[in-house]
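Yeah, one chain of the complex is gone here, protein chain that is, but the others are all in their spots.
Letters A and B mark the chains in the order given here, with residues in each chain numbered from 1 onward.
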Amino acid sequence: MIPRIIKDLFKIKKLDISLGIFLGLMLLSLLGSIIYPVDPTSVVGPPERPPSSAYPLGTDNRGRDVLAQLIGGIKNSLYIGVIAALISLGIGVIIGAISGYKGGLTDSSLMLMTDVVLVLPSILIMMLIAAYLKERNPIFVSIIIGVTSWPWVARAVRAQMMSLKAREFVYMSRIAGLRDIKIIIEDLLPNMASYIFMAFVLLMSGAMIAEAGLSMIGLGVTKGISLGIILYWAQLFESVRRGLWWWFVPPGACLVALASSLLLMSTALDEYFSPRLKGG
Amino acid sequence: MPILETKGVKAYYSTPLGYIRAVDGIDLTLEKGVILGLAGESGCGKSTLVNTLMMNVRPPLRFIEGTIILDGKEISSMDRSMLKKNVWGVLVSLVPQSALNALMPTQRITDLVKDVVMHHMNVSEQEVVSMAKKRFEELNLEVDTLYRYPHELSGGMKQRVVIAISTLLNPKLLIVDEPTSALDVSTQKQVLKMLVDLKRAKIIESMIFVTHDIAVLRQIANWITIMYAGKIVESGLADDMLNHPKHPYTFSLVNAVVTPEPEVRNRGLASLPGEPPNLLDPPKGCRFNPRCPNAMEICRAKEPHLEEKSNRLVACHLVFP
Partner (left out) sequence: MNPFIRFITRRLAFLLMTFFAFLLIIFALPRAIPGNPLASLLYQIIQQAQSNPDLVKAVYKKLLEEFGMDKPVHIQLIEFLGRLGGGDLGTSIAFYPRKVADLVFSYLPWSLGLLIPATLTSWVLGNLLGALAAYKRKTLTDNFLLTAFLTLSQTPYYWLAMILLYAFAVSFKFFPLNGAYSPGKTPTLSIPFILDMLHHYVLPFFSIIIGAMGGWAIGMRVMVIYELGSDYVSYVDSLGLPDRKILQYVFKNSMLPQITGLAINLGTILGGALITELVFSYPGTGFLIFRALSTLDYPLIQGTFVLIISTLLLANFIVDLIYAFIDPRIKTGYVGE
């Protein structure tokens, strides 16, 4: 059955294109440092050189290699995206699942909390937390993004949970004497797998954009590199006004490509799994 | 002349993975004044069929081929705007399966009534309202209901209001899609009575009644058609069919009615193992053969066609070897 679904999914053009772009950039970041072993943080040549055969994407204001920075930047942006998405997903699924399954007072208090976080703009909270942290490594940044981005996941999981709960097999599991947690983990969550995967993809693209935003206002990672950090440097040293396009165009383009391929992926999956096409 | 006559009607859902053959070669004749009960388990295509019968075909559903003649007019060759102007709501009306959500939440019942009537007839608002009031009285609905919002009505009330709106313009044919499935027993009775009243009062002439509940058909239908996996498998006079089913599928459907628990009965087939077939890739030969207790070699190889014998149509190699 599983190979059949995978074969079917490959027939969807939108999915193929978006997966291709995403995996291509991911491979570039993973294998890039082997094929192109240049240190992104050390000075390798004269400053502000346009692209040439020696420096495929030119150099920055201090003579560091932009392609090497890009390779390292994509890797770290993806890393922050994945960790932040996992954190949001973890919080969102746990709160949503408990809320939807338990109902009653537990549900109302958890949802009240969710609504409060939902109303507050997450970027403000992110900036507040980040501003008070002196050192920000990628894990910190991921946590900051993760703990502020979960509310919509919790709401959506709760809604799904409530509709699944009403189905027969949960009733049967209850009759069979299974404990609540066991039912949630063994019966309900697997049924939502496709949905949770879509949420993950969306959270990841959101987290990568948020990382870049934090970096641009000087609140990104303090050590190491990311797509946002490259843009931050490029902005700080006036790359635009001085016409150094090779410095700010590639990181932004990679960010847009990664984030929109993820969004396109989730749209394609949504169309595939959408119940409106089934039944009859 | 029959009110409705179809030949070789096919309507498929177009998906990225290919066609789902929900309605696959339907020949159907409905005489004037008949209440036709259309039955089959969920996913057999009965809902799709009734929508196709009035050419209410919207993507992803596609009309593939066939002819549909309604009241002497070939509607299968009409375009959408023509259908909307001269057919839907006037000649044929639908009471949709989801009648409970069929009313727009931000609109009073009167507003919908006005829009519907004034589109088809050249009358003033006052005339529409007095017309609607008269009809609501005739059908034992409180006139006051007209001025309410949908969420202020109970489930049974919404269902009856939808039926009243669908029949405002006295359509010759009324199609009712699973009207009773979401309602409790006493409300079901009210709705069924209302449908019978409509016909008795000559507001409508004929009716197609879709259900998965054979027990309901006993009360209302005089002709029954059974559908399986996009095809008609058996068709005949109601009492005769229910007492002497010929197709093995009809047989198991009718027997399921005997099962006492309503939950099991509601799901249609209790005694029949297996699931309805995947219509992206239907079984070869007779579509019922993987689940048929009497399947023979020929059933897997050759597709049976509907054949007639003493006022009964059956598509089965067992009956017509």
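By our rule, a residue touches a chain if its C-beta (ideal position, glycine included) is under 8 Å from a C-beta of that chain, and two chains touch if they have at least 3 such contacts.
Computed from a predicted model, the values in this text were never measured in an experiment.
> Which is it among A:Tyr36, A:Phe197 or A:Trp245 that touches the chain not included here?
A:Trp245
> May I ask which residue of B:Ser166, B:Ser235 or B:Asn289 touches the chain that does not appear here?
B:Ser166
> Pick from A:Val38, A:Ile129 or A:Ile145: which residue touches the chain that isn't shown?
In the complete complex, the chain left out is touched by residue A:Ile129.
> Given that one chain is not shown, which residue among B:Val116, B:Val191 or B:Val254 touches it?
B:Val116
> Tell me where the left-out chain touches chain B, residue by residue.
Its contact residues with the unshown chain are 51, 54, 56, 58-59, 81, 83-85, 87-90, 93-94, 96, 98-99, 101-107, 112, 115-116, 119-120, 149, 151-152, 162, 165-166.
> Touching residues of chain A against the unshown chain: what are they?
112, 115-116, 119-121, 124-125, 127-129, 131-134, 205, 209, 212-213, 216-219, 231, 234-235, 240-241, 243, 245, 248-249, 252, 255-256, 259-260, 263-264, 267, 276
In this text, only the chains that are shown with their structure count from here on.
> Please compute the C-alpha centroid of chain A, do the same for chain B, then give the distance between them in whole Å.
47
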